[in-house]
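So the structure is just underneath, and the comments pick up after that.
Here the complex is missing a single protein chain, while all its other protein chains stay put.
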Amino acid sequence: MELFLNSAESANVNPEKLMPMADAIARFVADGAEVVIEGFTHLISFAAAHEIIRQRKRDLTLCRLTPDLVYEQMIAAGCASKLVFSWAGNPGAGPLYALRRAVEQGLPHPLELEEYSHFGMVARFQAGAAHLPFLPLRTFTGSDLPRVNERIREIACPYTGERLATVPALNPDVAIIHVQRADTSGNCQVWGLLGVQKEAAFAASKVIIVAEEIVDEAVIRADPNRTLLPGFIVSAVVHEPWGCHPSFAQGYYDRDNDFYVAWREISQDAAKLAAWLDEWVYGVANRAEYVRKMGDALTRLTARQQMSSGVNYGY
Amino acid sequence: MELFLNSAESANVNPEKLMPMADAIARFVADGAEVVIEGFTHLISFAAAHEIIRQRKRDLTLCRLTPDLVYEQMIAAGCASKLVFSWAGNPGAGPLYALRRAVEQGLPHPLELEEYSHFGMVARFQAGAAHLPFLPLRTFTGSDLPRVNERIREIACPYTGERLATVPALNPDVAIIHVQRADTSGNCQVWGLLGVQKEAAFAASKVIIVAEEIVDEAVIRADPNRTLLPGFIVSAVVHEPWGCHPSFAQGYYDRDNDFYVAWREISQDAAKLAAWLDEWVYGVANRAEYVRKMGDALTRLTARQQMSSGVNYGY
Amino acid sequence: MATDPGYSPSELMVSAAARELRDGEVVFVGIGLPNLACNLARRLHAPNLVLIYESGAVGAVPERIPVSIGDPALVTNSIAVASMSEIFYNYLQGGKIDVGFLQGAQIDRFGNLNTTVIGDYAHPKVRLPGSGGACEIAIHAKRVLCIAAQSKKSFPAKIDFVTSPGHLTGGDHRQRLGMRGAGPQRVITDLALYDFGTGETAGEMRVTSLHPGVTLDKVRENLGWEPRVAAELATTSAPTREELRLLRDELDPGGLYL
Partner (left out) sequence: MATDPGYSPSELMVSAAARELRDGEVVFVGIGLPNLACNLARRLHAPNLVLIYESGAVGAVPERIPVSIGDPALVTNSIAVASMSEIFYNYLQGGKIDVGFLQGAQIDRFGNLNTTVIGDYAHPKVRLPGSGGACEIAIHAKRVLCIAAQSKKSFPAKIDFVTSPGHLTGGDHRQRLGMRGAGPQRVITDLALYDFGTGETAGEMRVTSLHPGVTLDKVRENLGWEPRVAAELATTSAPTREELRLLRDELDPGGLYL
């Protein structure tokens, strides 16, 4: 049992949290680690994924509801040995062919699968965040999923006797969360779709925050109900504008649907995919270079303005 | 087992949700009902409590983390036969003497207690909201609370074998939630302290929303991340400015601490308390009259302006 | 289907699905045809329909056709954004969802759905996306509508994997397992409409209506079992002119799904 006598290394007195992505990945993503890059269609840190690929991390267990293009690229690049997930498709644009090659043919090498439903994954993160070993939920009844995943179990309610499904907590080594804005301590805010990022971050041993904008702490404090996470659970803060492309950041840039559609053809062909990685991942030093390479797409995707109004925090 | 074949009475096609408090209480609070008026220090609907007293509702089971003055007044008025709670004091100002008279001496009549910790109550509401019969949590270990409340039980984790405490779901007949603003469908928004209102509302069979301001639906839609509840789970909407006094509404009016302090003397003396109810509850027809009676206090308590900025919802 | 009826099979399916929705209902909806059906119903007989997407958008009123379940257009001007924990625990499991739409690579006569694998799970011939939220939608939505193009392959006698439970082995099997949702109530294909019977054959797909120009033989040719057929077999109403106008001019002008 871990005992909490010394709370020495409090993350919030470290003045050195702001760092380049390369440093954050080098420090907090080890080979063999259990890694979560969350964001349900929204705020997916492709910037972090690409840096993990560039640093040739290996044997990662990748956890995420929807592997999406972000994990497919990491799998195709050989970073992953296991995938924990609930829906593996190219959203709105077909299958993930490279992921299928890994599962069906073991290419570039075999990929172990641990599979839940979305609800199951959400409950796993929530249990992890709350330091519970499991959570009960009502799903999987009549489904074959428990037959192929022995970690989906049952429990009897101590009040009604009825049987409920359970999933075990998911406590990744590191969670990488993209946000619209953060201060240098890691206090951060998000709006638009929220996904499971809060739960994933509280569940993780280390949290890397990637932000579209670095703002003064006063910006956070002016609207505390918008805050996703307090800085004291954050280990690193990375400033990475356009860090989610081809995913989106509400109020900053739109989803690049053309890219998702084009990916279909790229992922169908291992050679094309390798060439794409060569050009867009290995071929650039960092995200800033990727963004410069995007060219006109920046204009096409930049969000138009639709500002909300403020509310009164006075008393 | 309830079966959900007909979803006829969807709350969101009822154009008649906006109603006076007297109607909402008459329609949705029955004698003997399990009632929740939530709000942790913030946004406590004293307006609803006073109307329940005026309508002389009886045998209510009152559930709330902190009974506070709001339930003490209802108990003193003879509305309650049972209290489900976790902390019963006058916050910052001493004991709740009338509640103590009920518990220690059975005056005005006996009050059954069902007692948890805050965490236990929070988990009960959360289980109720999620239609789970129970939730596990790590508390009560070494405490005498499970000895005096047999509804606090234990369960063995199906993964680790460790024993965790459990609490049963709380699904009240009605939850009464005060919000800063709502539209006439019951879509509503809150900022400042959030308490357990979301969970209490989702857990309840009927939800009464009491709002400082009734706004156009467009105001809600301009900032969807601020929304506490969607209108389709709401049965009644009541417009009641200053409806929380002596509690507070962030951005509208401050907590009336003088009142909480003064209450100490009132609640110490059953006759004084009865006189207070006569003057401020039975003696007024509705909340508007109470507010007029407040006089200068309105100026003293009105919130100063400290507006937050908007965020961009464009894409 | 000799002569051009003036609409596509997808348009007919969307129109038929839209008619299943009642005003004020809360619908858990994905992209594609279900999304079009909901937005069509919202413009016609069900202006108060509440659209909820598993991504967390509640009361969405997308200005453009959403290309992903998490399109930013679902958030802008929506009623609320819920975390996914709230969506699954409070909205879906909490019993607040009236209608769920499901699709599947395979569907059997009891409305059980497979979106996981073709072939063996450990060594699949085709690895499909998996459940997503489908398994819990199938269990908790008060009723489920299925939309799928019909073929012997996609409607086999036995599916390779049950991702999302329909009526399992039929009858009251769902209720015996404690499910609150009533399960699949309609299947809408490109050939016919089905319900799930009554009495002794309750829980099993039954042809209730043939689309204009479709014969029962045609239906049989594209089904992996001998279907039950309602005593009074109707002909599905064609999409109205107004429905087609809305679909083509406003809801999917690019013809992304139609």
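Per-chain residue numbering starts at 1, and chain names A, B and C are given in the order in which the chains are listed.
Everything below uses one rule, namely that a contact is a pair of C-beta atoms (placed from the backbone, for glycine too) under 8 Å apart; a residue touches a chain by one contact, two chains touch by 3 or more.
For clarity, every value in this text was computed on a predicted model and none was experimentally measured.
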{"item": "Visible chains in contact with the missing one", "value": "A, B"}
{"item": "Contact residue for the chain not shown (choose from B:Q73, B:S86, B:T166 or B:S267)", "value": "B:S86"}
{"item": "Contact residue for the chain not shown (choose from B:D183, B:E199 or B:E240)", "value": "B:E199"}
{"item": "Candidates B:L145, B:I214 or B:M294 - the one touching the absent chain", "value": "B:L145"}
{"item": "Residue in contact with the excluded chain [from B:Y260, B:W276, B:Y290 or B:Y313]", "value": "B:Y260"}
{"item": "Touching residue (missing chain; options A:A130, A:A175 or A:C244)", "value": "A:A130"}
{"item": "Positions on chain B contacted by the hidden chain, ascending", "value": "40-42, 65-66, 85-89, 91-92, 95, 99-100, 103-104, 115-119, 122-123, 126, 137-145, 148, 162, 191-196, 198-199, 248, 250, 254-255, 257, 260, 303, 306"}
{"item": "Footprint left on chain A by the chain that the document does not show", "value": "1-5, 7, 10, 12-13, 129-132, 187, 198-199, 202, 217, 220-222, 224-225, 227, 229-233, 313-315"}
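Note that in this section only the chains that are shown with their structure count from here on.
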{"item": "Core chain by centroid distance, with centroids computed from Cα atoms only", "value": "A"}
{"item": "Inter-centroid spacing, chain C versus chain B (mean Cα positions, whole Å)", "value": "39"}
{"item": "Centroid distance [mean C-alpha coordinates] between chain B and chain A, Å", "value": "37"}
{"item": "Multi-partner residues of chain B (at least 2 other chains)", "value": "131-132, 222, 225, 313-315"}
{"item": "For chain C, residues contacting two or more additional chains", "value": "57, 72, 75-76, 81, 89, 93, 178"}
